[in-house]
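Below: the structure, in structure tokens.
Then we have chain A:
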Amino acid sequence: MTTRISLLAGIAAGAVLAGAGWSTAEAETTLTFTSFGGAYQKAQREAWLDPLEKELGVRILEDTLTGIAEVRAQVRSGAVNWDIVDLGLGDCSAGQAEGIFEPLDYQQIATQGIEKAAYDSHWIGVIYYSTVLGYSTERYKDKQPASWADFWDVESFPGARALRDYPIANLEIALMADGVPAGQVYEVLGTPEGEKRAFAKLDEIRDHIDVWWNSGAQSAQLLRDGEVDMSTIWNGRLDAIAEAGAPVAYTYNQGILALDCLAIPKGAPNRDLAQKVVARIVAPDLQANMPPLMNYGPTNAESFESGQITQEMRERSPSSPDNLKVQMISSAKFWEENRNRLQEAWDAWKTR
Partner candidate 1 sequence: MSATGIESLAARRAGRPDANAPELAADERRERLHLFGLSLPALLVIGIVAFLPTAWLFWLSFIDEGSFSLAHYERMVREASYLRIFWSTFEISAVVTVIAILLGYPLAYLLSQLSERAASLLLILVLVPFWTSLLVRTYAWLVLLQRRGVINDWLQGLGLVDAPLRLVHNYTGTLIGMTHIMLPFLILPTYAALRTIDRDYLKAAASLGASPLRAFWTVFFPLSLPGLMAGALLVFVLCLGFYVTPALLGGGRVLLVSMKIQQNAGMYFEWGAASAMGVILLVATLGIFWGLGRLVSLDRVMGER
Partner candidate 2 sequence: MASNRASVSIAFRSISKHYGTFKALDRIELEIEAGEFLTLLGPSGSGKTTLLMLLAGFARPSSGVIEVAGSDITRMPPHRRDFGVVFQNYALFPHMSVTENVGYPLRMRRCPREEIDRRVADALELVQLGHLAERRIDQLSGGQRQRIALARAVVFSPRVLLMDEPLSALDKKLREQMQIEIRHLHERLGITTIYVTHDQREALTMSDRVAVIDGGRLIQLEEPASLYAHPATRFVADFIGESTLLPVARQAGRFAYGEQPVSIANPVPPGAGEHWLVVRPERLVLLDGAAPDGINRFTGTVEDVVFQGETLLARVRLATGDMLSLRRDTRREVMAGLPRTGEPISLGLAAEETVIVPERAP
């Protein structure tokens, strides 16, 4: 392994030296922003990058990634091309622990209006999305499920159910269904008894789960085609099928918020400019540009006061103050520490 890394590092060092003249000439006027592509990155361009190019007089290039592995490879080889990367919360937390990010400059970044759980020394949350309880309005006309306890209540709410085939979110959900308050979920789950309790609760629902989904598209398809009547689903996915006319709805009550966050890879060529850009993106005015384009929640609560977000959008947004109140935020730190163990426990439980 070491041989390989030193070889790659050598190649990369050569590349950096060769490109040195070029990068100083371009320094501070160009920046590379890297995200997951697709509609999401298009919205990011329109909401954040276009206004910033005008405001700062810089050019922002784009690239796409699929996860932290590519960032890790760039940083470890010393050939860093990206200045800002958009990653899932778990990756951000892992990257910080591995030391592959630059520390963020909180002299420049105003954290007022941002939840404590939504930023850390080396990353900052940029959008919220939520794992919510989605259901068929056809099946549940009179009385709708409104909590994870209702999801577990197969007598009052008969019907086909689906959950994600994944420990993250499901263990939290199980504990909440068992009466643990949202604020204490990780505290309980962190103990052996709490873990046992979560799986014991899952045992109750196990035989009533018709499908264990493994992609966001699948969860949407299951609800849209009426294959199941109730499922966990990401709020954006459910919005999309509801807009397309499927008889489905969801509740934010006891939803589990997750974040996408921004980070600056260690050794990024334009890290000073990157600090400035990150600080602007999380500011309320630019944050408020996202909801009209896509229903991802701003991480800065002040953006809801900016006047750019309508009352209707506010009600639907996963991170509006009212919705934020009834949900919990997924703990990147907890999952970073316990993921391997709990994935094994999950697989053992699933294959039992």
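Candidate selection criterion: all candidates are chains of the complex that A comes from, given by their letters.
Things to note:
Basically, contacts are C-beta pairs under 8 Å (C-beta built on N, C-alpha and C of every residue); 3 or more make two chains touch, one makes a residue touch a chain; residues count from 1.
Fair warning: this is a prediction, and the values are worked out from it, not measured in the lab.
Checked against 1 or 2, the single candidate touching chain A in this complex is 1. Those residues of chain A that touch candidate 1 in the shared complex are 1-2, 67-69, 160, 165, 210-214, 218, 221, 225-227, 339-340, 343-344, 347-348, 350-352.
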